[in-house]
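A single protein chain has been omitted from the complex, and every remaining protein chain is retained in its original position.
Chain lettering (A and B) follows the sequence in which the chains are written, and residue indices restart at 1 in each chain.
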Amino acid sequence: MLSSEISRRTLLAALVTAGAGFSVWPRKPRGRAAAPPGRVVLTYWEKWTGPEALTIQNIVDRYNAAQSRVWVQRVTVSEIREKAMLAIAGGDPPDIVGLYSYNIPNYAEAGAFIPLSEFAGRGALPEDHYAPGVWKLLTHEGRHWAGVNGCFSFAFYYNRGHFRDVGLNPDAPPRTVAELDQCAERLTRYDANGRLQQIGFLPSIPSWWPHIWPVMFGGRLFDATTNRATLTDAACVAAYEWVRSWPGRFRPETLGGIASSFEGAYHTAQDPFLSQRVSMIAQGPWMANFRRTYAPSLDFGVVPLPPIESLYDSAAPVGMLECDILAIPRGCRHPEEAYAFLRFTQSREMQELLAIGHCKPSPLREQSADFAVSHPNPFVAVHGAILNSPRAQIAPQTRVWPEFTISLENAFDAIWAGDDVRRTLGAVNRHIQQKLDRAAERREKRRGRSSLPAGAPA
Amino acid sequence: MRLTALRGLLLSLVAAAFCLPLVWMLATSLRPTETALQRSLAILPTIRSDADSGELSWFEARYWLTVAATLRDNFAAVWTSPLADFPIYFKNSLYVSLLSAIGMTLSSAIVAFGFSRLRWRGRDGLFRVLLATMMIPFAVLMAPTYLVFKQLGWIGTLVPLWAPCWFGGAFSIFLVRQFYMTIPRELDEAAMLDGCSNWGILWRMIIPLSRPVLTVVALLQFVHSWNDFVGPLIFLNHEETYTLALGLAMFQSSHGGTPWNLVMAADVIVILPVIVVFMLAQRALIEGVASGGLKE
Partner (left out) sequence: MTDAPRSANAARRARAVERAATLRGLLWIGPWLVGFAVFLLYPIVMSLIYSFTDYSILEPPVYVGLENYRDIMTKDATFGRALRNTLVYAAASIPLCTLLSIALALLLERDTRGARAVRAVVFLPTLVPVSAAAIGWMWLLNGDFGLFNAALSAIGLPRPDWLGNPRWAMTSLVIMSLWTVGGATVIYVAALRDVPTTLYEAAAIDGITRLGRAWHITLPLISPAILFNTVIALIGSLQVFAAPYVMTRGGPDFATYFYTMYVYANAFTYARMGYASALAWIQFLLILMITAAFFASVRRRVHYRV
């Protein structure tokens, strides 16, 4: 007993010592090259990890090699939406931050980004450099806030093999919502035990773009001119009524946990589409990348998402755009150098390099001749068409959007579980409208005071 | 006799129920990615031989060699994953937890002395204040504490996670004080007569006598800091400062999914050190927690 007590104590002491040794081990974070002496070090926060990060690092490396004054240090930051804001407020922001286009209103209105026009003397980034939809994403209230860093839209991905299996023509995918409904019904199959074997379509995946469906029904979520949330408009209601009808289209008790277990599987070999358990889905251009990794033999086709019949126009698809952005936080150490780097990334060469690495369409107005040829995504033209369509929408540009989208995701769950659409949307709309009104009113109040010195504690 | 048997059965059922989640996590981390998603209850993976794709039995050495190889592959995949820098997280967690444990033990040993072995006016009132601080919800402190650390220039560093521990914590001080009260006062008086100062009494007599409770305080604080999720979530900014508890959550949710067998391997990496600490100091920990509840 005594000896075991002593040996235990020795072991514990040994462990503590080993732990202490390890904890002060001067280990360099992985994949981090030290800045050469004498260079100005720019800190660049980026959310991407894995293969996407490699492409971004490639651009950073090229910049570091292209000149000898500045060294860009890319740092991976998760939860970047919150972290960047806190770091700016905390007075220690990075020099460049890679966020999403929908973050712009929040940061811009709080004065947390430096508008790029302030650097015009160092070479402007003109409007006609970007595709019109992308320019809309990068600007807010008439000012240009950020550079683009890859742009995407959702399209309709369908399994051509499954189409053939059930006698559908793989070259004639659904063009409208009604056609989608019919195809989905034919593609849904059960095994001998009555279990779901193959699901035609599920509007619940992926879960993080629940606001795409009103667009396909001709609706919009928000009216910027009147600052009104418009979730209760007929088109939105129709879209979510359609969503609500989906779980009931399968035999009772068969869908069960399947739908939600797909959520974590996205991006893996168990991805519902890549593993051929779901025949048709709404997804982004990165699917081409994942096919290469997880399902190289999968034969799929891509077309714009089918809208309701009255909206269908093969020349100008309906859709929704979003992009990654690069912005310069107010209060960063090296804004001038940050702008020089940002400008470098906006060149056609770099944006096409990025687009090819991420399998995305080019966000710029002009494309090089061999962009489409060398692009690994055979369907990049479909995403390009949505990106350049005059009918492509962008997410509401309001500071309340983060709460808007969370509320909408949860309303989607409620509707999916069978709650009344009009009531659910009405509740969200009321909640968001109150926040919108309050935000507008407080902004007005702040404007009135902004001439006074800011004497409040902070 | 029957009662004993029933009791034994109940005991094993309880043990199984509480173990199973951990066992299942470990079992998942032993599966190769292709069969990580199984619908059966089998804990150990089914392995087919390469030659005739027949099922290998547990009695074959090849079976266990394959399991061991999968185990090694999965853990290596996590440890070297490009999605998360687990060696750095591990290092940070150790650093924070050790510094917190040392700071908490030292400060509690000193403060508890002032709260128990010295008599002075206002002592008991302040002690009640100390106990009351345990009621303060973290949410109230969240935003302003962030701003305090911002003013101190600590945001984005590991300092906010361990520095407050050097100023004592209500529960630890309480625990140590309870123990100090059981040491007879006559010892102090005798030491005083020998010309010992309070400081000397603390270091030469009280602390050596209180080793059990101080060990418990250190261990509990180590585990507490190791497990802390909200602190790192709020105060840390970039990946190279992440601790395991936070890095793990980020790894799990990082852009899309990570295969579950790898997530569980990462989970095991995070849990394992706590289990080791527990194995080594099980009785002290349990008694420490129990005594915290008793002597209210």
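The working rule: a residue touches a chain if its C-beta (ideal position, glycine included) is under 8 Å from a C-beta of that chain, and two chains touch if they have at least 3 such contacts.
Note that the coordinates shown come from a computational prediction; the quantities given were computed from them, not determined experimentally.
Enquirer: Give the labels of the shown chains that the missing chain contacts, considering the complete complex.
Expert: Over the full assembly, the chain not pictured touches A, B.
Enquirer: Which residue from B:T46, B:T80 or B:T133 sits in contact with the chain not drawn here?
Expert: Counting the whole complex, the residue in contact with the absent chain is B:T133.
Enquirer: For review purposes, identify every residue of subunit B that touches the missing chain, sorted by number.
Expert: Answer for subunit B: residues 7-8, 10-11, 14-15, 18-22, 24-25, 28, 37-41, 107, 110-111, 113-115, 118-123, 126, 129-130, 133-145, 147-148, 164, 166-168, 173, 198, 223, 226-227, 229-230, 234, 244-246, 248-249, 252-253, 260, 263-264, 267, 270-271, 274-275, 277-278, 282, 285-286, 289-294, 296 touch the chain left out.
Enquirer: Identify the residues of subunit A touching the omitted chain, counting contacts across the whole complex.
Expert: Touching the missing chain: residues 81-82, 85-86, 88-89, 106-107, 110-112, 253, 256-261, 263-264, 399-400, 402-403, 406-407, 409-411, 413-414, 416-417, 419, 427, 430-431, 434, 438, 442, 445-446, 449, 454-458.
The definition used in the following text is that only the chains that are shown with their structure count from here on.
Enquirer: Which residues of subunit A touch subunit B once you look at their complex with the stated criterion?
Expert: 8, 11-12, 15-16, 19-20, 22-25, 27, 29-32, 45, 47-50, 52-53, 75-79, 83, 86-87, 89-92, 263-271, 458
Enquirer: Please output the residues of subunit B touching subunit A within their complex, sorted ascending.
Expert: 33-34, 37, 82-85, 87-88, 90-92, 94-95, 98, 146-147, 150, 153, 155-156, 233-234, 237-240, 250, 253-260, 276, 280-281
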